[in-house]
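This is the structure I have questions about; it appears just below.
One protein chain omitted, others in place.
Here the chain labels run A and B in written order, and each chain numbers its own residues starting at 1.
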Amino acid sequence: MKKHKFTIAVSGLNAIDSPGPGVAVIRGLREADSFDVRIIGFSYESLEPGIYMHDVVDKTYQIPYPTAGTDALLARLAYIHDIEKLDVIIPNFDAELYSFMKLEDTLKAMGINMFLPTIQQFEERHKVNLPEFGKKYDINVPFSKSIFSTSEIYSLNNEFVFPMVIKGKYYDASIAYNLEQAKSYFNKISAKWGLPIVVQQFVHGTEYNVTGLGDGKGNTIAAVPMRKQYITDKGKAWGGISIDDKRMIALTEKFVSQTKWRGGFELELMKGQDNEFYLLEINPRMPAWIYLAVGCGQNIPEALVNLAMGEEVAPYTDYVKGRMFIRYAWDMIVDIDEFHEISTKGEL
Amino acid sequence: MEKLRYERPVIKKLETGMPNKFGLRTEYAPMTHIDGVAVKKLIEDYGSPLYVISESTIRSTYKKAKKAFSTRYPKVQFAWSYKTNYLNAVCNVFHQEGSWAEVVSGFEYEKAIRNGVDGKKIIFNGPDKTADDLRKAIQNESLIHIDHLDELYTILELTEELEKRPKVAIRVNMDTGIYPMWDRFGFNYENGQAWDALNKIMRSGKLELMGLHCHIGTFMLTASAYAVAAGKLADLAIGIQEKYNHSIKYIDLGGGFASKNTLKGAYLPGSDTNPTFDDFAEAISTTLLNCNFRNNELPLLILETGRALIDDAGYLLGTVIANKRTSMGKRTTILDIGVNLLFTAFWYDHKITPAQPFTHYTETTQLFGPLCMNIDVVRENIDLPLLNKGDHLVVHQIGAYNMTQWMQFITLRPNIVMIDMESKVHLVRENEKIESITNHERMPEHLKNFEL
Partner (left out) sequence: MKINKNIAISDSGFVFNPVNGESFSVNPIGAEIIDMMKTEKSYEEIHKTLISKYNADEATIEKDYFDFVGLLKQHNLIDNNEEA
């Protein structure tokens, strides 16, 4: 039987040293058993490598930055949809998710499907809200607190033991070993990302990650745990291995069933010296290493598209353990005309 | 042969790490007309700069807010916050829509009375009410919201000389999880100040305790704080009911609702992220409906929101005075609009659009006002089409505070017009003349003459 062909737009084509998930997601889609694809790339910058990978992306359009507002984004999407007749959009940047969630109903009415977390899920998993999240869903999180001024740091001595992690509202984190460092990181990070600053108890241990997919009704459609084997100086995994840890799977299923999570996600976990898992952060989208899950037998991008199209999707129950990914860099040769096209016309 | 429309030549380096706006349509469409009236014509007739107020936007915004609350809660009353914009024409649009008046000074109180507002429908807030102000308010049976104990004692003293029984409420401040906590106004909830003040009022026997008031902050970006506030006020009301068998008539949650403006430093535009009237109404109504008021005697819900009701209705029109470059080559444009007229430029990244068509070529520009002051910056960084000297611009969403906090610094304040529902333009405040200022000055005899 001939497979149906979907036109799917994917962002996060920045396959650089701190990569976006786009290219990995597309590889999963291209290997899907249940459909064929035409891939539309959404780019923000003209040097995102995915733009120039013509066996990965069929056609790329630049889209406006989230700061331009949803009206500008919608106008651009309408223009693209008019030409390409999009079936599904998979946004892959944290910063753009809010705008796409806002537009979900409007796009649905235009015939464009997405499978994203709800705004409530998106907000409550935010690191500022993580302590309440942990309490509400009975999930171990490191003790943390939002603070608004450096004077509050002195009182932290009673509640925290050094080291502690000083985190910005959106990005950035530094480990402070004493009050002076905590104060200096507070000033540095707040200058960049504003207030509040999140102070989190540092948990000694080993970092683990799980990527998965929730169907929005509480069912875990996919879940693959991984331990990072090699970490770049930007903190990104450059190599990792799928592992067989029942407790991580149980924790993931608990997270999905309690929150009724809708869409792809990544849980960042730390296994403390007390042998307990602590949830450090919830990323509301597929991670850059998502292709490992595909390689282990769980094609999460494919399942996500089927869910977006309103199909029933049976949960994956198994995956290959002990399979590795090793990331590599590759120099493409690109004609300047292509750079010129995307830079001046916003399309390639 | 007809000549082509001129656009100044510009060349822009393609920054590989940065998005290139060329090739994409610019983010804003030009704003050539406001409510059907051409911006060009407005400036021709009334000069530049010029404030423009859209009556239809005021009315439709008010209706949206009213609907959001009244579909969720049975008894709702808005009171127009005079300090936000006390132009009489603006106040009267709100009064026609059914708003009471909310004032914070003797001056505003007098304005409301002169506008013809029934004294019983004036809410008198603020820390500075003189004995004379209070006397007037008591005689008119206005609702006096007490800010501190000194005010309470002054009112008690006044009851000795006046026949009337003053109608009062207290302003309560509280922790709603919002930073900064506004604890300088009113009586604190958590430490028991508010409860003490209420007991003093009830035991005095001389005052009519009408309501409870709070105002938790300004430009609130989370609706849930209002749910906390409503819950705490309801708690006090139920306490009074139980202890004194006295039913509070109203709960006044003040204002502070964010408008759709974008705060400086915000990543996403305010129009996308700031809560809507429905969000605020949902948080407040749900809380009040779930409180255990006796016999289901729900208090009247009063709202004093100002900014969110008027910001969208105000525009400031201006003109390009000059284009320059800084020593580093950065484009700067000088406008005839400065922070004297656009006070809110200090905390918002105002949306600014040209008033004439343009191409998709843009330049990153710093917008300066005309004042001889370094702080006179309208936008630090904005991608604008290539404007020529004499081109017009529209600054959006400036209806709140700019026409009350403006400064008469080195120049005179311009005209304000209102466009009515039929697109007719009315002058509602005439531009100042030099006499508007000098008429108030007095010259000592010995300084009248000099020789240079």
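Please note the rule applied: a residue touches a chain if its C-beta (ideal position, glycine included) is under 8 Å from a C-beta of that chain, and two chains touch if they have at least 3 such contacts.
Worth saying up front: this structure is predicted, and the values here are computed from it rather than measured.
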item	value
Subunit B residues that touch the omitted chain in the full complex	3-14, 20, 22-23, 323, 325, 329, 359, 361, 386, 388-389
Touching residues (missing chain, whole complex) on subunit A	336, 339-340, 343-345
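We adopt the following convention: only the chains that are shown with their structure count from here on.
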item	value
Chain centre separation in whole Å, for subunit B relative to subunit A (CA means)	39
Subunit B residues touching subunit A - in the complex, by the definition given at the top	14, 16-20, 22-25, 27, 179-180, 265, 267-269, 271-273
Subunit B partner contacts - residues on subunit A that touch it in the complex	44-47, 62, 64-72, 75-76, 95, 98-99, 102, 148, 170, 194-196, 343-347
